[in-house]
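Below is a structure I'd like to ask you about.
Every protein chain except one is present and positioned as in the full complex.
Each chain gets a letter, A, B and C, in the order it is written, and its residues are counted from 1.
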Amino acid sequence: MNRVATVIYLLFRTAVRGLASSATTSSAAVVTIAITLVLVGAFTILVGNMRGMLDRFGGDLRITAYFEEGLDLAEARRIAGSVATVEGVHQVVMVTPDEALARFRETTGAEALLEGLASNPLPASLEIALLPEHRTERGVGRVEQALEGLPGIDGLAKGQEWIDGYARAANLVRFAALGLGAVLAVSALMIVSNTIRLAIYSREDELDILSLVGASRTFLRVPFLLEGTIQGLTGGLLAILVLWLGFVAFTEPIRVGLSFFLGNAAPRFLLCGEAAWLVLGGAILGMMGSAAALSGWRGTTG
Amino acid sequence: MNRVATVIYLLFRTAVRGLASSATTSSAAVVTIAITLVLVGAFTILVGNMRGMLDRFGGDLRITAYFEEGLDLAEARRIAGSVATVEGVHQVVMVTPDEALARFRETTGAEALLEGLASNPLPASLEIALLPEHRTERGVGRVEQALEGLPGIDGLAKGQEWIDGYARAANLVRFAALGLGAVLAVSALMIVSNTIRLAIYSREDELDILSLVGASRTFLRVPFLLEGTIQGLTGGLLAILVLWLGFVAFTEPIRVGLSFFLGNAAPRFLLCGEAAWLVLGGAILGMMGSAAALSGWRGTTG
Amino acid sequence: MTAPEPGIGGSLPEGLALEQRDDAPVRMYHVSKSYLAGTFALHDISLSFGRGEMVFLTGSSGAGKTTLLKSLFAAERPSEGQILVLGRNIARLEGSAIPFLRRRIGVVFQDFKLLASRTIEENVGMALDVLGTPRRENRQRTFQVLKQVGLQHRRLHHPLSLSGGEQQRVAIARALVNQPQVLLADEPTGNLDPELTLEIMDLIADAATRGTTVIVATHDVSLIERYGKRTIRLEGGRVVEDSPATGRAA
Partner (left out) sequence: MTAPEPGIGGSLPEGLALEQRDDAPVRMYHVSKSYLAGTFALHDISLSFGRGEMVFLTGSSGAGKTTLLKSLFAAERPSEGQILVLGRNIARLEGSAIPFLRRRIGVVFQDFKLLASRTIEENVGMALDVLGTPRRENRQRTFQVLKQVGLQHRRLHHPLSLSGGEQQRVAIARALVNQPQVLLADEPTGNLDPELTLEIMDLIADAATRGTTVIVATHDVSLIERYGKRTIRLEGGRVVEDSPATGRAA
């Protein structure tokens, strides 16, 4: 038991000494890892905020179902209730003919159109909001289909341009996030492992000499794996720090600009889970990088 | 002259030998540089395509100016002509009452609204398209202001939601591109210079020994700068290759998905100039990285 | 001289010789090593080194001394032949068993092989670290052996700030610190002045009297004469002379 404790102590001490003795190399590696993770983090923040914006942005999306003229209120309520149960529907609001007229006056400049009419010709309607993930052509199609058979519904206005625009933008962001995210993840993996590999190349003599004095596989490798892990971890923490500073420094001065498209929602930093993953990811990448570098080391036995 | 040629030959030979003798380290460095530049390139491609989409997407944006009822055609033409000269206006199209009615029937489901009318109550209108850079609230405001004083114009429909949506999306993309682009550029700079630095750390003995046998500053540094430049250049070319392969491999299978929001426009690769910058940037970064690493090397004179 | 076959057979004097060899910690049977096709760094070498025996290995530059020593701690595998060290057959040893063998062998490398980034104390302690020796014991033994080579006052310095001879002594200290059963010293006094050479060689000879098998490669003729131990001369990878210790009958 004492021996195991000694060995663990020695492994850690060797790792720490290794880091200390190759301070320049180690810090260069840590900085590279940190930068890579800053990239990943910045990307995550950006995508997170874009998603948020798109959600709010898409929250304004409505399908309007016009009732047949003369439908009584109770019947309209019943229909509204059944529409609310359709898959993908988030909210159903009833608009009376008076409300509709008020809105029509507001939104179109074409008041002349209504001037000659004695009574309000606008029908009552239902405004149907969709759940975020159903704000697609398919989602709209499903609601349309569900409403088709219902008695009392006279017609639908889908705000087609809106849906098209929204769906395009949302897809654009999702696609871009997915594509760039994948490239970024693979890149981060390779950059970190390559960096650690370079850091270890400059210390091959250490591996050689340790092996010559009889270091076992464990004794030889574990300190380097620990070093890689510690470097990755440090890089991850550093990345979080830099991101936080950057976030604070940047969002404040451009808050006005931001509020233009964020509305009154505050830009958000990494979620706790995301931050934890970044740090953990750094550590894992560091360890994997070390492992890769070590597997490339050809020992002193011919 | 012969001596100069010899020295240049020797500098290049030393650089090439250095690269050859540290093949593993060099290739690790080249791979890291390539990855970093792939990131930058992928980002450039993405932003380029997003810009293209937004332009097409925003091309649908229209401001509608309704004419007063009974305005004669010649007068309407004159007004259309003067609107076309307003700053930021791209195109002006006249819509007759009949066309307007046909469209109204198509886009809204509320046909009931028009059933009771004997004559077409819809006015003639102008559809005003804006130049890409004026598709903002300010741009719209400017057109609005210019139309305000004009006789014969009865009202405006700005498609407010559309402008808001478009301006938000465009700003979002621009802002994201700017922010992530800046982070990416700085990261690429630091990753490449750090990588080259690490590659040189593992060869400090070379610098020491060359210096001890009397290598001048030039003879000592130039080969390393050349090595860095060559590594950066190779990394850049490799990045272009990887990007091209990735582009071809990815855009083909998802062409259908892409066409959804690209319309019938083909996704575009890096422009020639962008590609050249990427390769050149790699070379410059490599050289700068070497210079930074060399400046960190403390010579053999105490 | 022709090398005797390994095994049990043979006439009485041969049998006696074999008996001695059979429990010898280091035995080589027809060992050859070729780095470059057509040339031999070692050529059909059969030798045996007993417990507590001290042997000088000599021969001109490039004769194969270092190669012979390297083959004994599995830093080079022989191209042909069998090598038994401390009961293990090196030619057949798996990679994972090598560290365990090396921990029982002390080696003074011709080029020292000190880690520039670690202190003297850490360089010496390294040989105990790999054994998992507790910290306190490690420090005590390291201090003790550094004192023996006269460098305890430099224990916190780094190798590059030591003179050539001082570095050599650190290398010797590292080889001795874990009291190995086999000690291989490759030109251990090439950078030492004559007085220090004798002091250090006495330390090495002491190890032999405690039962360690000691093999010292050296060019120093005066050293060989002074100690009068068994001396093996290599030339072009072959044993050209194997003169027994002068204290014994030839």
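Some points to look at:
One rule holds in what follows: a contact is a pair of C-beta atoms (placed from the backbone, for glycine too) under 8 Å apart; a residue touches a chain by one contact, two chains touch by 3 or more.
This is a predicted model, so every value here is computed, not measured.
Taking the full assembly into account, the omitted chain touches B, C.
The hidden chain makes contact, of the residues C:S60, C:N89, C:T209 or C:T246, with C:S60. Interface with the hidden chain, as seen from chain B, comprises residues 2-3, 6-7, 9-10, 14, 17, 21-22, 203, 205-206, 208-217, 219, 299-302. Summarising the interface, chain C meets the missing chain with residues 35, 58-62, 65-67, 110-111, 161-166, 168-169, 186-187, 190-197, 219, 221-222.
Note that in this section only the chains that are shown with their structure count from here on.
Chain A has its Cα centroid nearest to the centroid of all protein Cα atoms in the structure. For chain B, the chain with the farthest CA centroid is C.
Each chain gets a centre from the mean of its Cα atoms; for chain A and chain C, those two points are 62 Å apart. Centre to centre, using the average C-alpha position, chain A and chain B are separated by 21 Å.
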